[in-house]
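Missing here is one protein chain; the remaining ones are kept as they sit in the complex.
The chains carry the letters A, B, C and D, assigned in the order they are written, with residues numbered from 1 in each.
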Amino acid sequence: MNNILNEIGIENYIFLSVLLFCIGVFGVLYRRNAIIVFMSIEIMLNAVNLLFVAFSTYHQDAEGQVFVFFSMAVAAAEVAVGLAILVSVFRNLGSIDIDNLKNLKG
Amino acid sequence: MNTLIAISGLGVFCLIAEIFNLRKLLVPVAVLGLVAILGLTVSEFHTPNTFYNNMIVVDKFSVAFSSLFIVLTIFLVALSGDFYKDHPSKLSDFLAIKIFLLAGAVAMVSFGNLSMFFLGIEVLSISLYVLAASRRLDIKSNEAGMKYFLLGSFASGIILFGICLIYGATGYFDIAEIKDLSSGAGIPVWFPIGITLMIIGMLFKIAAAPFHFWAPDVYEGSPTMTTATMSTLVKVVAMATLYKVLSGMTTSLTLTFEMVIVVISILSMTVGNIMALRQNNVKRMLAFSGISHAGFMLMAILSLSTAAGTLLYYTAAYALAGIASFAVIIYVTRNKDNEDTLNFNGLGKTHPLLAAVLTASLLSMAGIPIFAGFFAKFMLFSQTIQAGYLVVVIAGVVNSIISIGYYFKLILAMYTKEAAEEKQAVPFVYYFVAVTAILLNILMGLYPSLVINLLN
Amino acid sequence: MSPILITFYFLAAITLATAFLTIYSKNPIHSAIYLVLCFFSIAGHYLLFNAQFLAIVHIIVYSGAIMVLFLFTIMLMNLNKEDEVHKPRITRLGAIVVFILTSIVLVTIFINSKTIMGDYDTSGEDFQSIKKLGNVLLNEYMVPFEFASILLLVAMIGVVLLSKKEKTEKK
Amino acid sequence: METNLALLLLLSPFVGFLFNVFFGKKVSRTVSGAIGTLTVIVSFLLSICFFAQLNQNGKPFEISLFDWISVHNFKLDFGILLDQLSLLWLLFVTGIGSLIHLYSISYMHDDENMHKFFAYLNLFVFFMITLVVGNNLLVMFIGWEGVGLCSYLLIGFWYKNQDYNDAAKKAFIMNRVGDLGFLIGMFVIAALFSTLNYTELKTAIGHGGANAVMLGLAALCLFIGATGKSAQLPLYTWLPDAMAGPTPVSALIHAATMVTAGIFMVTRMNFLFDLTPEIQNIIAVVGALTALIAASIGLLQNDIKKVLAYSTVSQLGLMFLALGFGAYNVAVFHVITHAFFKACLFLGSGSVIHGLHGEQDMRNMGGLRKAMPITFWTMMISTLAIAGIFPFAGFWSKDEILMVAFEHNKVLYVIASIASIMTAFYMFRLMYLTFFREFRGTEEQKHHLHESPSLITIPLIVLAILAVIGGAINLPGSAWLNHFLEPILAAKHEEHALGTHEFMLMGIALAGAIVGILWANAKYIKQGFVPKADAEITGFNKTIYNKYYVDELYTFLIVNPINGLANFFRTTLEPALGKVVYSLGTAANGLATQGKKLQNGNIGLYLFAFVIGVCAIITYLFITHIAQ
């Protein structure tokens, strides 16, 4: 079996992941809608997952892919909890604009 | 390993107990169970071992810190009974989450594989997100949960990225293998970046500047019980893990990296202490105090190979003082809608014992001798001087001076102001927890060797 | 340019573009749709690596579960409007600057790091079939696997705790 | 035996002090006074014994009682030395002291705190004896400070009057200025010779070899000490104010004994001063100037005691003039004669004040000669003595001083002579205004005019007799005193053979005195001049009447600046220094306030900080890393 990285190169995947990660970071910073911010975080996690798979291929090692499963589990758990928090915020505040969350400061 | 299994079992038991309507037994059984687990853990102290393909490594370090975590959890669980008495239907959930949190914590200090580390930190974090937001009708609690969640999952992303780069550089998740490879010549630059990102993630968890902004808000907004958990248990866990990550995966730190630690340490101390000066909310003040303590604890990183004992001592001293003070704070503010220092006015007259305990714990945090906080600081200072970073020590001393300013604000309020309310009966558990914690602290101050020698 | 490389570039372009659009769209629903697209393109990358199982799991978990949750929440909150107020301009500018900076810094570092030339390992051994993955996951990674269940349990209890109404509570 | 006697001599007044402190209030005033007097008389008698013994065998008596202070290079013991000089002083201190105690029994009889008065007086005598009999400078210093303390206590005896308290305080503080000099002088000497014991010092200094500058410094410092205690320029201003105390105190402390301590000390250390001619010159000049200035102020004073006070300062100046020329024996001679007649004068004035129920202003006296004959005559004798009229005691001693001055320095001689003429003038002015012509006081006072009781007049008579015959101890030719003092004086002093030269000087002095008297006579008897009220005095007279404004000058130059500085420190510098410390706290608080603004609750900002932190760390760690 041919290693796909021979044709693409690990660097390209690193750059792709980094850029995707950075877009995620950008989204976190750029948007004030909490749900979009969540999505951005999901993008970040996915960027990492992608890199895991690339490295897994790079090392010809299954552990990287196994780790992706854990990472997915984590992402799922986080989303579940995050959305639950989001919902209760929405119910109390009527908005999910994170810039409106300014009761705690100083 | 047994510890982890037993803790998980206890957590599941709590959930099951709810089904069988055993609520009244919950807290005592959990405490007893934790005590038993503590015994189990301690028994492993002299038998270092690894389990399941190096997933869990039981060594002196992990046992010592795990025991500390269990002790802290015992206190926290003990206090839970009274704290959640208005939410009987949720008690078992709270307890289970706390115990699972402890499982995450234990996993974090005894991991042998980064997957355990990552899962551990996530169990811990997710439990905390839930606990922070657990007062569902309280907008402050919601906000705290939201803030902590957003920033925390962001930090998780960074940690994950770091782990990924480490994996890319070495091809392993097993830290022993990683450590072997780390000193090799051919290691790509991904590796140090990975380590750095992981450390940054952990710095977020211990709330070191400039990753500290969440701490005051979250501490303030969360239910006091959660704040207590965060400021004692979680901080200690994160710090121990940070230490373990660095000492477990690298052979030595580069000078530039140490410089980064120096800067962050000084910055954290300074920011924490200065910001704490003008806080009226006790929880918020302790949050900033915690930030400064994080700065102090970071000093341990500067003498990485020898500081384990000192770090254990410092964290134990800090956490015990924290437990003692929070026991008092929880009692004082339990029927209040805020945690202003005003609530503490005249505590010295109405509840002299509680006031004395709070005073003692604040003095310990300020680093006044005979309390353990003094030795903790002193040993860190001493070690850091030996490592050649006098500058940090001087900053630490200056900060200790500043810290008196706000610790004593509370003491002053207790002893010089007139009380607003009458004396009330205090549930025994508060006295018990507060006094036991502070006595342990003082005991550690009188015989520091007890703790320090464990890891030297 | 081999077809594989072209595929990679194509997929990469879709990934980045949809990710960007996720963030840029004003309507949360659109964002969610773009995000689903993004996940699909990532699944495409996985397929490119010949990691079919992972690709399927990815689609099921992300596009199937997580994104549905997102959409569900968006609907629940009735957020399918483009009424979001933008952050102050300075913040947005800052975000862009930080984005560019971060990208440049990271990319520079990786460009300057030792590049790997020549052949990559091709042991020819199977390392990512379902069988292999299953072996690794349930032998070596048994403990984390079990521990992940605790994670999910915690998340579950947590969500219940956050949404459970108490008898004593008013409202 | 001798040791015990010496101790008894020393401690007897102290016993009196203790008695009066603890039991004085319980016994009657007379008993308390009597015991006070007796204890001093005991000392006097013992002094006579020792004196007789010394005269017999000529050997000084010295014992060391116990170790006191020890420093690295020497030990100081608490020792007693009874030699010619100390016995001479003892004799007149205890002698005159006994007389004044006797006098006080009557004088103070109406005062409710009489036991305290006697306690203080006894304590004073005790300290004075300590000062005199110590065998080293430090013991002298105990006495030196001790008499200063008693002086303070006695000047402020009527403590309800804050002016008196001010005077007492002033006396103590000005003395302390001198004491500092004394201390420093001691330090220098101790550093040079590793001892403060007189005998050892004498030997050590005799060996020579000591640094002349340091010796000079030591001598100067000691002299500064002396100017404080003996009221010389520039520290004399306390003495006139010290007249606030009861009159016996003025007589005992501020005329006869304590103020001569400076002369005693200089004489004690004569071997030192002999080696430092520059300092001796300074002493002579200071003495002469003090004599002149004090005498000139005395010309116009109206308070009877103030006149006497300035006269004392002036006479002390003359003594220092003699000391400055190395004529210690002459100075001592004048000390003794002066003690007689000045004590007599003070006690006489006390008698007058007693008779007038506290009136001290001479403008309100006059014509008392008839009413108080004994007082008048004894005072007249003493006045003649102080004016230097042949053959009274003062004539001999003052003449000796003038002769010495003439020999060494003509200018100072002229100054001293002028001072003497002035002395004659103001003393007779005092006599004329007080005792002659008609009474100028109120009718009531006139009605009560009476001679004082015998307890007051007896001491007066005794002292007047002494003022007449006191000169006999050192008549030119016989010069008993000179011989007696020879063992303790380092340098030999040649006798003044009585030649024409000397007779001429005597004549001039006598003529000067007579001129002064005639001048006073002309002005106050012939013209009947009465000094004007305070407000009417103008011109230079006013300057003199106000003591050349020296007090005001000191206030302006020293007291005010110090008080100003104190105010400045208290109101400005102290708070400012405090603020410096506080400002650190304020700065931290200010930072906190700013920091609170940063912590604005906005998650976006927190995330920004997070990301920027990450960027910064990564950049720092790896961009530099790559650049290598």
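In the analysis below, a contact is a pair of C-beta atoms (placed from the backbone, for glycine too) under 8 Å apart; a residue touches a chain by one contact, two chains touch by 3 or more.
Note that contacts and distances are computed from a predicted model.
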Per UniProt, the name of the complex member that is left out, chosen from "NADH-quinone oxidoreductase subunit M", "Formate dehydrogenase iron-sulfur subunit", "glutamate synthase (NADPH)" or "Heme exporter protein A": "NADH-quinone oxidoreductase subunit M"
Chains in view that touch the one left out, judged over the entire complex: B, D
Option touching the unshown chain, where B:Met55, B:Leu68 or B:Met379 are the choices: B:Met379
Chain not shown: contacting residue from B:Met1, B:Leu181 or B:Ile368: B:Ile368
Listed residues D:Ile562, D:Ala587 or D:Ile623, member touching the removed chain: D:Ile562
Of D:Leu7, D:Leu45, D:Leu91 or D:Leu149, the one touching the omitted chain in the full complex: D:Leu149
Hidden partner chain, residues of chain D it touches: 21, 66-72, 78, 138, 141-142, 145-146, 149, 152, 156, 159-160, 162, 165-166, 169, 172-173, 176-177, 179-180, 183-184, 187-188, 190-191, 217, 562-563, 565-567, 569-570, 574, 577-578, 580-582, 585
For chain B, the residues touching the chain missing from this view: 309, 348, 363, 368-370, 374-375, 378-379, 381-382, 385-386, 390, 393-394, 397-398, 400-401, 404-405, 408, 412, 415-416, 447-449, 452-453, 456
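Following the convention adopted for this analysis, only the chains that are shown with their structure count from here on.
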Gap in Å, rounded to a whole number, between the CA centres of chain C and chain A: 5
Chain centre separation in whole Å, for chain D relative to chain C (CA means): 102
Junction residues of chain D, two or more chains touched: 596, 599, 601, 603-604, 607-608, 611-612, 614, 618, 622, 626
Multi-chain contact residues (two or more partners), chain A: 10, 14, 21, 24-25, 28-29, 32, 38, 54, 58-59, 61, 63, 66, 70, 74, 77-78, 81, 84-86, 88, 98-99, 101, 103-106
Graph class of chain-chain contacts, one of line, ring, star, complete, other: complete
For the chain D and chain C complex, residues of the former touching the latter: 604, 608, 611-612, 614-615, 618-619, 622-623, 626
Partner chain B, residues of chain C touching it in the complex: 109-110, 112-114, 139-144, 147-148, 150-151, 153-155, 157-164, 166-169, 171
List of chain A residues in touch with chain B within their complex: 10, 14, 21, 24, 28, 34, 37-38, 41, 44-45, 47-48, 51-52, 54-55, 58-59, 61, 63-64, 66-67, 70-71, 74, 77-78, 81-82, 84-86, 88-89, 92-93, 98, 101, 103-106
